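I have a structure here, written as structure tokens, and I will follow up with some questions on it.
The complex appears here without one of its protein chains, the remainder shown in place.
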Amino acid sequence: MRLVGLEAVLFYLFAVVAVLFAVFMITARNAVHSALLLISTLVATAGLYLLVNAEFVAGVQILIYVGGVLVLFIFVIMLVNVKEEDTNMFTRQLIVGGALSFFLALGVIAILLQTQKGNFFTLVSPSAPKIEQVQSSSNISPSHNISQNTIKVGQELYTKTVLPFEIASLILLVAIVGAVHLARERKQEKIYD
Amino acid sequence: MTEITDITHPEIDTNEMILSMGPQHPSTHGVLRVVLKLDGETVVDLDCEIGYLHRGVEKICEHRNYQMIAPYFDRTDYIAAVSNGLCYVETVEKSLALEIPLRAQYLRVILTELNRLSSHLLWLATHALDIGAVTVFLWAFREREEILKIFENFFGARLTCHAFRIGGMTYDAYDGFQSQVKEFCDRFPKCLEDYEIMLNTNRIWLSRTVGIGIISADAAIDIGLTGPPLRGSGIEWDIRKAHPYECYADLEFDIPYGENGDTYDRYLVRMEEMRQSRRIILQALEKLPDGPIMAPKAPKVVKPPIGEYYHSIESPKGELGIYLVSDGSTQPSRLRIRPPSFINLQALRQMSIGHLVADVVAIIGTLDIVLGEIDR
Amino acid sequence: MINIFNYIAPILLQAEAISAPGIKDRVLEGLFNVNINNFLVLSALLFVIGVAGVLTRRNVIVIFMSIELILNSVNINLVAFSRYWFLQSEGKNAYMGEIFTIFVIVVAAAEAVVGLGIVIAFYRNKETVAVDEIDLMKW
Partner (left out) sequence: MYLFFLTAPTWFSKLPILSDRIDPMVMDYVVWPLVQIGALLFVVLTLIAYLTLAERKISAWIQVRIGPNRVGPEGLLQPLADGIKLLLKEDLIPLKADKEIFVISPIIAMVAALVALAVIPWGAAWGTISNIDIGLLFILAVSSFGVLGIILGGWASNSKYSLLGALRSAAQMVSYEVAMGLALIGALMFTKTLALQDMVISQERLQIWNILFQPVGFLIYLISGVAETNRAPFDLPEAESELVAGYHTEYSGFRFSLFFIAEYANMLIVSAIAVTVFLGGWYLPGLSYLFAPGSTLFVLASIGVFGLKTLALLYLFFWLRWSLPRYRYDQLMELSWKWMIPAALANIVLTASFLVLGQELGLIVSQNNSLKFSIGGYVFLISTAFIITVPLIWIILGQINQRSRDFNLREVQPLPMNRKVNKNN
């Protein structure tokens, strides 16, 4: 796997955006700002997925995360009417937590560098497979020169991973029922019971 | 209505939200301010703040001659100016025990019924607009325009129409008045059908009005509702029938009344009233006699005998009454208006609690209030 | 400071490269030659940022968002692995990483829904969303 030229530039663009906005997200005072910054991170991540030819996952990422989950987050923030936190944005464990995460960062990156030693910053040998380049040929029927990612993912999803797929749908069902039960009000409960 | 609490300055409750609807709001029909206490979008409680249009008409009347008072009444309920003027002159005539010439009576009836049509058309227009049917709004205005043209020819004014004097009328009908009114009446049923095509069979309109703002007959009487809101609840009460004034006794018409007391019934009642008004106008046009338009005995200086007088008529909005206390001088000692909108507005709270914000708008529309009349 | 730099720099730039001539070119060339490791580092960074958010923030909704970020960082890895494996295995079982990502997204959505349901239920009773005030099992 190797991204060169424009793709590498795009990778760094998306990566920097993702990391920067993630940092801003955990330091934003206002929860809605946090949500918006998280959205930016997620969209940048979707861009990364596109770079590695995972179009379907990128689409799902935006559709579900941005269109569903984050809208839900913003909805809840509006509902509970969270104002800017003027005094204590962080818990008392700020220093401990910060230090812990810093060491975690050091550890993870050190492990990465150790295990992947030799892979970093080295020129990839010419024999490494290149990113597919598909030349378009026909004017009329473009179906064969677009990615087949969705079809492939779909085929594997419904053949090899049917059982996990069903389990996932079960999880969603349980989540729906649970959320409805948790969030309904007392008077609604009274009416139903 | 004893449990009215002051919700304009409530304690903060996180589950409930105070929404101040008005005085600048597209659908409070003027400068009504409705303070809504919402749980989500459900109305938990509401309170009306009125008085933004208060001009002290009643107080002004105490310092004017009886003739000078009359134009003030065009400006209380400016949508139904003719009816309001009629009520005032009839009260004074009642106090003077004046007999009005028959031609003047018939002309008055024609004009007030035309005014009822224009008022109901405006109600239909704004009610439909509140619920989102924009087209009905402009269609109703098209017909109202015809009526206003007749008014302009007759009174010289479109909104604050005023031609009734104590003892009769100022002007007689202009040339072609009868044919113009006749022409309008011939065209009118087709227009009503048009509105009904747009609304009566429309599922959205039905689901927005049926079962909304229900008020029972007993509750309606307790609050003192009059006019279409009362009739919508199933009470057959119309002052034109119960205590006929002018020449209504000679004219044939039906009183429409509903059963369920919801917004849809009130809508149906008003639509039927428009048909009945047209019927009255056509009869009155046919029977319109010749003769004088001013009572010969009408005094130049009006000095009602000492006493208290109350007279009420069926204005488009309900029972419009004037209570007059005379001390024998040329100016009333006290003049009190019983505005139908003011009383009808009191039902808003009872009708809206438990409904959604959108229904409050529909209910304000169905009550057909005019702030000029409420605030006076 | 200089000592610390001397200690970290070889790890960052790889010891044998330092003495080599034209280091600048090599580093730049390496930098613009994105491979799986870059994805791994990015994912690790996002993961750590998410952990920091979970550990330090008071607002429980922001904590939830940080958890989403952590899951997302895992997804980056999975997708990158999927692509890596696609090229290594010539297409055999190549989409498992992406499928796994979809499952992670599903689980994240379910988790967010239930979590936010709890937040709303909690807010109704306590009128706060600060984690350090959520300190009773029952009230």
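For the reader, a short list of remarks on this structure follows.
Going in written order, the chains are labelled A, B and C, and every chain counts its residues from 1.
By our rule, a contact is a pair of C-beta atoms (placed from the backbone, for glycine too) under 8 Å apart; a residue touches a chain by one contact, two chains touch by 3 or more.
If you're wondering where the values come from, they're calculated on a predicted model, not measured in any experiment.
Shown chains touched by the missing chain in the whole complex: A, B.
Check B:155, B:205 or B:248 against the missing chain and you find that the one touching it is B:205.
Across the entire complex, the residue among B:264, B:309 or B:342 in touch with the chain not shown is B:264.
Within chain A, the residues in touch with the undisplayed chain are 7, 30, 32-33, 36, 39, 43, 50-51, 53, 55-56, 58-60, 62-63, 66-68, 70-72, 74-75, 78-79, 131-132, 134-136, 138-143, 145-151, 188, 191-192.
Annotation for chain B: contacts to the undisplayed chain at residues 17, 19-20, 25-27, 41, 128-135, 137-139, 142, 198-199, 201-208, 210-211, 236, 252-259, 264-265, 268-269, 272, 356-359, 361.
The rule is short, and it goes like this: only the chains that are shown with their structure count from here on.
Put simply, the C-alpha centre of chain B and that of chain C have 68 angstrom between them. Chain centres here are Cα averages; for chain A and chain B they lie 62 Å apart. With centres taken as mean Cα positions, chain C sits 9 Å from chain A. In chain B, 14 are the positions where the chain touches two or more neighbouring chains simultaneously. By the touch criterion given at the top, residues 1-5, 7-9, 11-12, 15, 18-19, 22-23, 25-26, 28, 31, 34-35, 38, 41-42, 45, 48-49, 52-54, 56-57, 60-61, 64-65, 68-69, 72-73, 76-77, 79-80, 82, 85, 88-94, 96-98, 100-102, 104-105, 108-110, 112-113, 116-124, 129, 149, 152-153, 156-157, 160-161, 164, 168, 171-172, 174-176, 178-183, 185 of chain A touch chain C in their complex. Within the complex formed with chain A, the residues of chain C that make contact are 11-14, 17, 26-27, 29-42, 44-53, 55-59, 61-62, 64-66, 68-69, 72, 75-76, 79-80, 82-84, 87, 93-96, 98-99, 101-103, 105-114, 116-121, 123-124, 129-132.
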